[in-house]
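Yeah, one chain of the complex is gone here, protein chain that is, but the others are all in their spots.
For reference, chains read A and B in written order, and residue numbers begin at 1 within each chain.
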Amino acid sequence: MSATQLLGVFLAAILTENYILCKFFGICPFLGVSKKLDTALGMSAAVTFVMVLATAVTWPIYTYVLLPNGMDYLQTLVFILVIAGLVQLVEIILKKYMHRLYAALGIYLPLITTNCAVLGVTMLVLDKGAQDSSFGYAASLVNAFGAGIGFLVAMVMFAGVRERLEAADIPQSLKGLPITLVAASLVACSFLGFGGIVDGLL
Amino acid sequence: MSEQKPLYREFTKGIIKENPVLCLVLGTCPTLAVTTGVKSALGMGAAATIVLVCSNSVISLLRRVIPERVRIPCYITVIAAFVTVVQMLVKAYAPSLDKALGVYLPLIVVNCIILGRAEMFASKHPVLPSALDGLGMGVGFTAALVLMGTIREVLGAGSWFGLRLPLAGSHPILIFLMPPGGFFVFGMLMAAANRLNTRSRRHTPESGCAACPMNEACAKAHEKKECT
Partner (left out) sequence: MKKHSERSVFRVLSPVAALLCVCTVSAALLAGASEITREPINEAQRQTQLASMMAVLPPETADCEKMSIPDSSAECFRAVDRDGKTIAYAVSSSAGGYGGRISVMTGIGTDGCVLAVSVYDNSTETPGLGAKTSEPEFTSQFAVNKAVPGFCVTKDAPVNDGFETIDAVTGATISSRAVASCVTHAVEVYKQATEENDE
């Protein structure tokens, strides 16, 4: 794949295939952690990091171990355990050697094991690879990184929207999550406008 | 005899009082993603129910065997195994459903309803109540999905279960099928559930996030408490 195509994959992952607003992955952290800008940033950084790392590990496992041996039915099981193990490992390493990073991302890491965005990205890049043989390891990693950045963009945008919601006068039964979801609906509307933009740009 | 009543309640509580989607706000990802039609909503609900009942039963059976420290990885393994079995069955006997659900089918593994019930209920109760709890939660989940699917399909496609409706069919409101419509309908349904709960003064259970490892950092749990 050429650099332009990789750029296309990256941009598409952020804009047209936004994991939260178009594919509904990771709605839990999206609603839960987006109340403040700093927590939104921390969570997205942790998710991006784990997404790239998980794809970097699961892609070779699937392509070189599971698939040639006809064990692709173990995909879900192996992937979720690998991701869980990886998150634990990263947490231990950060705790021991990188205190400042751990202080910033530490509390978000254990949350990510059961985040469907991470498992989703590892499976979707393999789907894409199966349909299009030029979509290899590099493209998968770029796609995972783009998905993480897309997650970040959606979270940060939404944190801004939610700060405004705090001050608004809202009907009793809409208070809390319902109005948040309506706001999310409007933010998702804005992402509908990106349809086809990546093909047009490149 | 005193055992009898709670046993049936384990089943019914999941359907309305502790409905996993509308009251406990769990499993939001599939709720939004596969409810563009009643068919796929029903399929997702059924698949998740089967996994819930099976995983709840097995985890309840193993609750004395599994050591405390590795319980979450064990639960995830059990759940992943059942999800894969269900996925294979769907592929073999309902290939069109497999296409409609796509990647959301294997993602049942990370549906917090299932891990949440394993941690909160099945690990502390005997097999029969656990299986019933799973069934109730599954039926509640399915009911919420079908409700969402009905609203979105009728308004967005002018059909129900693939059948074209006479009046709504002429000018469907497409946006209900698209992501923004999903968020909007979900928000409105939750507002309605809130309203019903406050009106009947029914005790609203605390957010089901207790089992979620995200509980600490998550504002959802606190928010839920504030508004009820």
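Keep in mind that, in the parts below, a contact is a pair of C-beta atoms (placed from the backbone, for glycine too) under 8 Å apart; a residue touches a chain by one contact, two chains touch by 3 or more.
Values in this document were obtained by computation on a predicted structure and should not be read as measured data.
K.L.:
Any idea which of B:G37, B:P129 or B:G187 touches the chain not displayed?
P.N.:
The missing chain is touched by B:G37.
K.L.:
Could you tell which one of B:A81, B:M137 or B:A193 touches the chain left off the display?
P.N.:
Final answer for the missing-chain contact: B:A81.
K.L.:
Just one of B:I66, B:L147 or B:M188 touches the chain that is missing; which is it?
P.N.:
Hidden-chain contact among the options goes to B:I66.
K.L.:
Determine and list the subunit B residues touching the chain excluded from the picture.
P.N.:
Interface with the chain not displayed, on the subunit B side: 36-37, 62, 65-67, 69-70, 73-74, 77-78, 80-81, 84-85, 88-89, 91-93, 95-96, 99-100, 102, 156-157, 172, 174, 177-178.
K.L.:
Can you name the residues of subunit A that touch the chain not displayed here?
P.N.:
17, 71, 73-74, 77, 81, 127, 131-133, 195-196, 199
Definition applied: only the chains that are shown with their structure count from here on.
K.L.:
Can you give the whole-Å distance between the Cα centres of subunit A and subunit B?
P.N.:
Computed value for the inter-centroid distance: 22 Å.
K.L.:
If you look only at subunit B, which of its residues touch subunit A in the complex?
P.N.:
25, 28-30, 32-33, 72-73, 76-77, 80-81, 83-84, 87-88, 103, 106-107, 109-112, 115, 175, 178-184, 186-188, 190-192, 194-195, 198, 209, 212-214, 216-221, 223-224, 226-227
K.L.:
Going by the contact rule set out above, which residues of subunit A touch subunit B in the complex?
P.N.:
Spelled out, the residues of subunit A in touch with subunit B are 21-29, 31-33, 35, 39, 43, 73-77, 80-81, 84, 107-108, 110-111, 113-116, 119-120, 123-124, 127, 172-182, 184-186, 188-189, 191-192.
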